[in-house]
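Pasting a structure here, questions to come.
Just one protein chain is left out here, and the rest sit where they should.
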Amino acid sequence: MSATPASLPGEPAVDQALARAHGLSADEYAAVLARLGRVPTFTELGVFAVMWSEHCSYKSSRKHLRMLPMTGPRVVGGPGENAGALEIGDGWVAVFKIESHNHPSYVEPYQGAATGVGGIIRDIFTMGARPVASMNSLKFGALDHPRTRYLLSGVVGGIGGYGNCVGVPTVAGEVMFDAAYNGNILVNAFCLGLARKGELQSARAHGVGNPVIYVGSATGRDGIHGASLLASAEFDAASAAKRPTVQVGDPFAEKLLIEACLEAMKTGAIVAIQDMGAAGLTSSSSEMAGRGGLGIELDLDRIPLREPGLTPYEILLSESQERMLLVVEKGREAEVAAVFEKWDLHALVVGRITDDGRWRARYRGQVVADIPVKALSSEAPLYDRPAAPPAAPLRAADAPARAPAPREALRALLASPNVGSKRWVFRQYDAIVQSNTLAGPGGDAAVLRIKGSRRGLALTVDSNPRACALDPYLGTVATVCEAARNLACTGARPAGITNCLNYGNPERAEIMWQFRRGVEGLRDAAIAFELPVVSGNVSFYNETAGRAILPTPTIAMVGIFEEIGQRLAIHFRRPGDCIVIIRTAAPSMAASEYAALFGAGDARLAPIDLNRERRLIEGLLKAAERRLLNSAHDVADGGLLVGLLEACFGDHALGAHLDGVDGSPDELFGEGPSTVIISAAADKVDALREIFAPLEVRVIGRVTSQPRLIVGTLFDESINELRLLYDQALPRRLELT
Amino acid sequence: MQVRVYVSPRQGILDPQGRAVENALKSLGFADASNVHIGRYITLEVKGDSRAAVEAEVARMCDQLLANPLIEDYRFEVEGG
Partner (left out) sequence: MKWGVVRFPGSLDDDDALYALREVLGQDARMLWHKEETLGGVHCIVLPGGFSYGDYLRSGAIARFSPIMRSIAKFADDGGLVLGICNGFQILCEAHLLPGALTRNRSLAFICEQVTIRVENARTPLTRATRAGEVLRIPIKHGEGCYVAPESELRAMEERGQVLFRYVAPDGGLSEAANPNGSMRAIAGVANERFNVFGLMPHPEHAVEGELTGGADGLKLFHSLIEAAR
């Protein structure tokens, strides 16, 4: 029988003021007292503070996330595991998730981004899937903001430094610059893994008496209160002082963990496994026990420590990286340990599964924490925070137009860091390790083969914060449509979504309204495309001194090829081909880069007809299947002409001669709603009209062997010259002081 | 005994890190800074009977592993003993 837990000598007395300092409200502290029937020990207070933080408990978002469609014929396993999984055929399952590491990356960009990559990779191999591809979505402040270049080079270096060292290719991503992110950058990291069907690993503990095993790096003081303080509070002047608690990543340790864990799982002796991520040992142990409806007991004296003198409070809350917690079948500890020894890792028994539903920790013969598991997991607080639209729209109509000549506008757009090539960024990532990359960064979506199968995958990550700022609902719908279009332009059928919802402080009604409208938009678009949302992450409190980021729901989508030979690329291939555009609605300047540069933006997004959007996707897939197309490209940042040029920037210097565009700024530079540029032989156009009906299929010109862009009588420009502007957009801004 | 090992790029070897920091210092207005080089500083404890024995041991460590004599110079300090 366990004794009543007590604080250790020298620890501060627990009271409401200390609870407040830990981020627990008066009501939450009262709830702690009620759940325990006594005053918590100092250690217990720390445990409640992190487990009931926004980051770990999703207390403000859980209610709304329930409206998302999470099931479908391809979905494997239930919610609550570390990542979602989709069946992709031929006995394969794809496991994927995206997660934010925003605040840590602002405080220390290299390590923040690196550990973000490490954390999401662990979430994937924890499921028994070998990580095969990473992506990321990055938002920075204006490039002329004094901190932006430092943050950009640190984040990109950290993503590469970690991802390149663990052997997971970074195959796609997006980068955007906007002054709204000057004080809060976004680093959203995605990972996808492959597993054989039936070999997925659970994070649900079972088997009373089964040992709990610790593997990986020793525990230090890294990131103590990282989850609760860094991710759940706004920035202030004290942020800089929190730097010592930032976690440091060790990609070599991660590489060993990947190989050793995947090998150890093959023994069949592992009952449950979870990464010690946010709130480390505490969350991993309580969540595994909670899912199994069981209790767990930890012996803190057995935890390997990196430095002497860590207290139970620190051991339980440490966010040291590259650590895993396993529940193993009793009697098979040695078998599992032998695999880890091969990789020079030590598997240490640090606790056991119990039947009493308690989460208990012992230290030097004394119980320092004894909490009902449910109080830390399913019974954490849940809020329905007030939500209300703002009095004025977030982004008022832009300044009146200073209409530039089309030639000038095109040059300015190509040289804009939001439109120009992101090669400076993605060349720092290994995109080809594992020998599966059929299309890497720089296209509409990455394309991966699956060795030994004719099937393949396409991956994209998209966001459209400027549109979400005008209308958080329609902006999110548009983002889902864009992701689906990016996949369909490669010929892959969209199959599933993961999302990272980045917003400001949810305690403000207008932020909560943005969030709720965003979730509703995601729901409606996902239902329209029949796509399950298999996993997700919410990041609140992205604001500084009361100024929130633009609402930024990031959508990562995975598509499936049944026949990888049907894939399409964005580049024109044959001179003489017809250049065809297919649109779902008239183009608009709202939320466009043109509007950001020159003004003249519509203040409202045009409505989106999801039936027509779906028609476009289905048409692309059918045209790819019937091999009618020679290329396909989604028009995004910069509009139609930029999209055309991107299609010309292939290995063969081809050009485009347009005679079927009206030459208005809206047509040439508008970005929304949806436009796709395809190229096809002239004798295929009739078949295309039939496939895409009722959408208009408009031939606007021809692919030429001359590397020139000719638009009616409007202009005649050298493709190579324009390409230089596009290629140098980022380097020119980064290398000049 | 407490040992401090300093490893630095050999004279004349391209040192892009040093050059980058030198440029950054200059752009911050530290016009007098020049010849910046970035190396490694390694601390370790070595058991040994005499200072001379430890020094010989550390020199072997540097030659074999801690420095690459083709591109790096090293020096070290031994304290205690």
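A and B label the chains in the order they appear, each numbered from 1.
Here is the rule we go by: a residue touches a chain if its C-beta (ideal position, glycine included) is under 8 Å from a C-beta of that chain, and two chains touch if they have at least 3 such contacts.
For clarity, every value in this text was computed on a predicted model and none was experimentally measured.
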Touch with the omitted chain, as defined above, among A:T4, A:S435 or A:T713: A:S435
Sole contact to the chain not displayed, among A:G72, A:G157, A:G207 or A:P304: A:G157
Those residues of chain A which, in the complete complex, touch the missing chain: 157, 160-161, 164-167, 250-253, 255-256, 259, 343-344, 426-440, 449, 451
Residues of chain B in contact with the chain not shown: 13-14, 16-17, 20, 40, 65-66, 68, 70-71
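The rule is short, and it goes like this: only the chains that are shown with their structure count from here on.
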Chain centre separation (chain A, chain B; CA means) in Å: 41
